[in-house]
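Okay, so here's the structure we're looking at.
All protein chains of the complex are present and in place, except for one that has been dropped.
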Amino acid sequence: MPQAITVTSALAVAWTAFALLVWLYGDSPLLVMKLMFEGTWGTAYGAGQVLFKATPLLCTGIAVDLALRAGLFNIGCEGQLAVASLAVAVVGARTGALPSLLALPLLLLVAAVAGGAWALVPALLRARFGAHEVIATIMMNRIADAVIGALMGAGLAVAASVRTQDIARSAHMPRLDVLVPAFRGSAASLALVLAVLLAFGSQWALRRTRVGREITLVGQNAVACAAAHIPVPRRLALALVLSGACAGLASTGTVLGYKGYYEIGLGAGAGFGGLAVALLGRSSALGLVLAALFFGTLQQGGLAINAHVPREVVDVLQGVVIIAVSIGDPRVRAMLTGLTGAEATP
Amino acid sequence: MTVANASGRDAVAALRLAGIHKRFGELWAVRGADLEVRTGAIHAVVGENGAGKSTLLKIAAGILAPDEGEVWTFGERPARYDARRAQAAGVAMVQQHFALFDGLTALENIILGAEPTRAGGRLDLATAAQRAARVFEQLGASVPLHAKVGTLGVGDKQRLEIARVLFRDARVIILDEPTAILTPGEVGTLYLTLRRLASEGRAVVVVTHKLDEVDAHADVVTVMRRGETRGTRPVARGADVARLAGELIGGEPLPGLRAEAGPLGETRLAVRSLVSGRALQGVTLEVRAGEIVGIAGVLGNGQSELIRVLGGVLSADAGEVVAGRIEVVHEDRQTAGLVLDSTVEENVVLGELRQFTHGGLVDDTEVRAAAVARIDRFAIRPADPRLPARALSGGNQQKIVLARALAREPDVLVVAHPTRGVDLVAAHAIHEQILAAAARGTAVLLIGADLTELRCLCRRILVMVRGRIVAAFPPSTDDDTLGAAMLGGKVTAAS
Partner (left out) sequence: MSGSVLVTLGTETVRMTVPYACAALGGIWSEKSGVVNIALEGMLLASALGAVALEIATGSPLVGLAGAVVVGGLFGAAHAWFVRRGVDAIVSGIALNLIAMGGTRFLLRALYGSSSNSPAIPGFRGGATGSTSAIALVAETLSDPLTLLAVVALASTALALARTRLGIQLRAAGEDAAAAASLGLHVARLRLTAVTIGGAIAGIGGAALAFDQHEFQSGLSGGRGFIALAAVIVSGWRPGRAVLACAAFALLDATQIVFQGHSRASHDLVTTLPYVATLLTLAALGRRRRASG
């Protein structure tokens, strides 16, 4: 129940902030809200677009949540996602000879491995040297930008552009209208189904597998676990790499399911959105899915209202929700290092 | 309010606590406690580990806020009593874990919170140094003012804490277990200082569980048991230990435990010339199967590092450790022993999930069965495996950690301060388990600051000074010899 209160009050704060910003801009909050609804859940196309936008958010949300369980902050989803997107686009362009049934699983693997590999450096730094993964993953984000830019310039990009060549036919992820014809025309793909499976699967694995349990225990008290012979550095590294792999999978919907190529900047913002989803989703598979849908709605809604109110209002809302949901969040507070300590301090 | 004291003069109590209640989560640490402290005397607050003494005095110093009750200082009752108001009222506390900052110099530590300043908030270090020098004169000892505290030893750190208290000209000085880190000789010196401070018109409160110190040095004693104060009375110098012991336990005295004198097996733990960093400078020792060997020594001479090397957490630079399977019960059970937010069940099988895992998945029925068996064998109460570990008392928490270590049937058990913060009944049970483990052939290395505990359980007591084992004694050795060895002084050889 307290969870529901936290989430509800966070949403209430978000709505207030939204109304305030719209009103300051000179428009009517209720009108804009109506437009946002019409542009999202009001039509099948809009709903499909919401699902499309929610897909990478769900993957990165799972990624951040997984890391949080181990007591780690993966701020590197942006970089992991970008690297995986490039990898998937490049490999996808070369799978012409394979049937979809082989190409797609292969590409999923590539996405996961690429994302995981990009998280490997911070993971090793944490495991071997105890280096703070927050700084390391932030640095890897910036390095990713540079490396991708360099690679694109060095030949991966189609001449005189900032995009890769198209992927092969077999590499395309089928659109969602294969399952639900109403979504025809929207960009939502089966990647969404994948993401939802990943959400439930990851939460299940954390609870039922030995490694998953150990990761959670390490997140609660790494020192005690080390004393009990749990290989803490290895679990931390594993959690971070798996987290990166999930972030990498976020590329599938956008590259394989929609664009069919990678261009610089594609998918940006899904990394930080993942943090919002993880915090709002509060470590439950259903919560993560709902949170991803919520932020997906905001993002699509932002496009719909852009003529009236700048769509960046949605980014501001994302930040506001993150704060609102974290104020008094006991799980996040448990990770704080020495805040006020003594109770008598006013 | 005024209260007449024994000599008939009116005197306001320097410190008065009335009806204090304090709770941490589900546990009541202090329940309806009262305390009255006067100037001019050394007032001891005694109780076994876990009786609530530290909590009560932290409330007196404003460091913790009580759930109920009142704090009066010199007849005044400040609203919202906190550390700052306490300081303003002249109350200061030297805590068990020093409130010292490694990154600041000794002088900066002393003046922190009461800094003399010039215009614009700039520190007046010259005045500060002068006043600090005067305080050191009062103390009869000194500490290098410009050294970073991180480089100082434990004894210097305690002197710094006391210097800070005097720098603030505290009228009520509270010390929490100050002698845990001192050798028997240094204890005497400390009490001389405290006596002098008391005679200057200050109130001195010492929180301790060492009854012989109370008997020898304190004027007034308050007994605490299970969070309640059980009365205050003058100390009958030289004749009080037995009576106090009775008051502490409040019931039948527990049967004395004696270490078995059975046959010993082969050597299970051999440490040779172990070197690590600056803390360990060549430790050599041996423990045989069935033997309980104790290590005594002033805290800070490498004991923690030795434990960590044996536990595989810290690496050695030189030397070797030859042992079978080692299980280590670390000093601080809350940070190094338990995952407090997890259940008793998860804690009692922590790190052993592999044996209950089939095909990557954990079999919860097996886990439950194993957990219940261990809870039963070690009498962990309450016996519900689903409770969060946080909800159990210190003694039962320690039992969980011990149960886990012993369930692995190690060749060597290294246990540090097993009964710190544990009530007497649980401590007794823990001692029984350690003796039983030794009887089964486990080699036990017991590291403790409590000489009574070491004497009661060990076949041999080693003394550790500055990272080396310097002497070995039989448990019957007297305090003075042990104390001298702990200081690194000359020792007569003993086997």
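Order of writing sets the labels: A and B. Residues in every chain begin at 1.
Note that in this section a contact is a pair of C-beta atoms (placed from the backbone, for glycine too) under 8 Å apart; a residue touches a chain by one contact, two chains touch by 3 or more.
Quick caveat: nothing in here was measured; it's all calculated off a predicted structure.
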Which displayed chains the hidden chain touches across the whole complex: A, B
Contact with the hidden chain (one of B:Leu123, B:Val275 or B:Leu361): B:Leu123
Candidate in contact with the missing chain, chosen from B:Gly113, B:Gly265 or B:Gly319: B:Gly113
Contact residue for the chain not shown (choose from A:Leu11, A:Ala44, A:Val113 or A:Met139): A:Met139
Touching residues (missing chain, whole complex) on subunit A: 21, 24-25, 73, 75, 121, 125, 128-132, 134-136, 138-140, 142-143, 146-147, 149-150, 153-154, 272, 275, 279, 310, 312-320, 322-323, 326-329, 332-333, 335-336, 338-342, 344-346
Hidden partner chain, residues of subunit B it touches: 58, 61-63, 82-84, 86-87, 93, 95, 97-104, 108, 112-113, 115, 117, 120-123, 125, 276-277, 279, 305, 308, 314
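One rule holds for everything that comes next: only the chains that are shown with their structure count from here on.
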Inter-chain centre distance, subunit A versus subunit B - centres from mean C-alpha coordinates, in Å: 47
Parts of subunit A lying in touch with subunit B, wherever the complex brings them together: 208-211, 213-214, 217, 220-221, 223-230, 334, 342-346
For the subunit B and subunit A complex, residues of the former touching the latter: 62-65, 80-83, 311, 313, 328, 330, 335-342, 346, 350-354, 357, 360-362, 404
